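Of the protein chains in this complex, one is absent; all others appear in place.
Each chain gets a letter, A and B, in the order it is written, and its residues are counted from 1.
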Amino acid sequence: MKKYLSFFRIRFVNGLQYRTAAYAGIATQFAWGFMEILIFKAFYNADAAAFPMEFSQLSSYIWLQQAFLALFMLWFLDNEIFSAISSGNIAYELSRPIDLYFMWFTKNLAIRLSKAVLRCMPILIVAAFLPSPYGIVLPFSFLGFLAFLAAMLLALFTVVAFSMLIYIATFYTLSPLGIRIVALSLTEFLSGAVIPLPFLPDNVRKIVEATPFASMQNLPLRIYSGNIAGSEMLRGISLQVFWLTVLVLAGRLWIKKALKNVVVQGG
Amino acid sequence: MRLYLKYLSIHIKSQMQYKVSFFLTVTGQFLTSFSAFLGIYFMMTRFNKVDDFSFSEVLLCFATVLIAFSLAECFARSFDTFSGMIGNGEFDRIMVRPRNEMFQVLASKLELSRMGRLIQAVIVFAYAIPASGVAWSADKVITLVLMIISGIAIFSGLFVIYAAFCFFTTEGLEFMNIFTDGGREFGRYPLSIYGEGILRFFTFVIPLALFQYYPFLYLTGRSANVLYILFPLVGFMFLIPCHIIWKIGVRHYKSTGS
Partner (left out) sequence: MIELKNINKTFKIAKRNAGLSEALKALFKKEYTCVHALRDVSFSIGNGEMVGYIGPNGAGKSSTVKIMSGILHPDSGECIIDGLIPWEDRREHVRHIGVVFGQRSQLWWDVPVIDSFELIRDIYRINSTSYRNNFEELVSTLELADIVRTPARQLSLGQRMRCEIAASLLHSPSILFLDEPTIGLDAVSKIAVREFIKRINHEHKTTVILTTHDMQDIEALTERILLIGKGQILLDGSLSELKKRNSSYRTITLEFNTGNFAEIPGITLNNIIDGHAVFHIDTGMISVSSAISELSRSADITDISVTGATAEEMVVSLYEEFKI
């Protein structure tokens, strides 16, 4: 356990080193969030009745999405893992007394958390001061807030679990580029990163909400603002737990198989 | 220039060796911009109009920006990835050659694989051009062509500014993404939807509106102001400050090494 904590600490401290990068990153994300909200405002102006959620709920969604980008977005993949696999260096990792899946999992968690912690506070603070309905609202209930935190944690784990599948897939193709590209473009849309899922027509939305992608950011972001509440919320969280379990089990089985191949081929 | 063509032939020859990676990148780009297209599709289906622009008009705008961006990325990619060039000493090699540095950097990369977005844009154009209800006369066609060319120039200029900043620092450059990737993403809708302030910013500071918005008004018949056709040409002049910033960057590099 200590090993994993020290991985975590090293990554974290490393992330804090880059001061200007942090400032610039925050400014970038802020600008991005701002522009996104303006797009939705334009649509709202065009036809407010067709807007599937309260505008303030949408603003909260966007700001939380930006603040916790590093937690939710699949494209924060670890290049070190890809190059270790494609270069064959993975053989060295196998000679160490650690569980590879667990190590990668915690490594990815650490990277994402360290990035998110740096970014989230400034963005959230500024967003809190924006005039409503453009800013972020306070959570609508304490219980809801707890549920939000739970959902967010589950979402993070789901994202990492899915990333693991992407890493493992590259054992078989030796070209991380292809897998990444297809996986990323698919998940981007389906997870609600392009437009929040409520904006999709109902029949499409129902299908997407059943996929693991909807558990990645869609759920926590909507729980926060109360867009999803009550029994729907409980259902969503249990779906998250379900998908997380499936992804982790699949990952662990698959990595065992993949590593066996590596040993047979000699890397 | 003939030298540039020689560079191009080396790049094409060299990229033909990596066919798999080429197709994958093209596919990936296509899928990503398809994602963006889906976003527009679903939003417009729900709302019908935004800022009074119809679905196919928005598509015209989207495709124009996409073509301009993908071509700029294809040719000026070396500026977009410039931090690597300083890091691995390639820029030092460029400085030891008796040719203009900016030219050499420009010629050093040609990424045909960036064309994935181009393919998406062409397909979108294929639908949007007839469906948009624009009366396609000679002047409208010229307008569209100028829009695209000017867009290529402006996006390339933004890449150059990014590269110039790399001379001063290797961090904090993420900010430029707002204008390059941001320009592409937020430019998928006519820039007027963001309000007066933003429109003015993108007219006078980063002249994206000069190629994406004003001529677009003329194109879609919303304005009869013929001068709007010339706005893209004014956009070209953006390259002048970009060049100046580049030169300042090179001078700084010569004073501080890497």
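Following the convention adopted for this analysis, contacts are C-beta pairs under 8 Å (C-beta built on N, C-alpha and C of every residue); 3 or more make two chains touch, one makes a residue touch a chain.
None of the values given here were measured: they were computed from a predicted structure.
Q: Specify the residue from the set B:95, B:135 or B:227 that touches the hidden chain.
A: Checking each option in B:95, B:135 or B:227, the one touching the absent chain turns out to be B:95.
Q: Suppose we count only contacts with the excluded chain; which residues of chain B make the list?
A: Against the missing chain, chain B presents residues 2-3, 6-7, 10, 13-15, 17-18, 88-90, 92-93, 95-100, 104, 254-257.
Assume only the chains that are shown with their structure count from here on.
Q: Could you list, by residue number, the parts of chain B that touch chain A in their complex?
A: For chain B paired with chain A, touching residues are 20-21, 24-25, 27-28, 31-32, 34-36, 38-39, 42-43, 45-52, 169, 171-175, 177-178, 182, 186, 189, 193-195, 198.
Q: Which residues of chain A touch chain B in the complex?
A: Checking each residue of chain A against chain B gives 18-21, 23-25, 27-28, 31-32, 35, 38-39, 42-43, 45-47, 50, 52, 175, 177-178, 180-182, 184-186, 188-189, 194-195, 199-201, 204.
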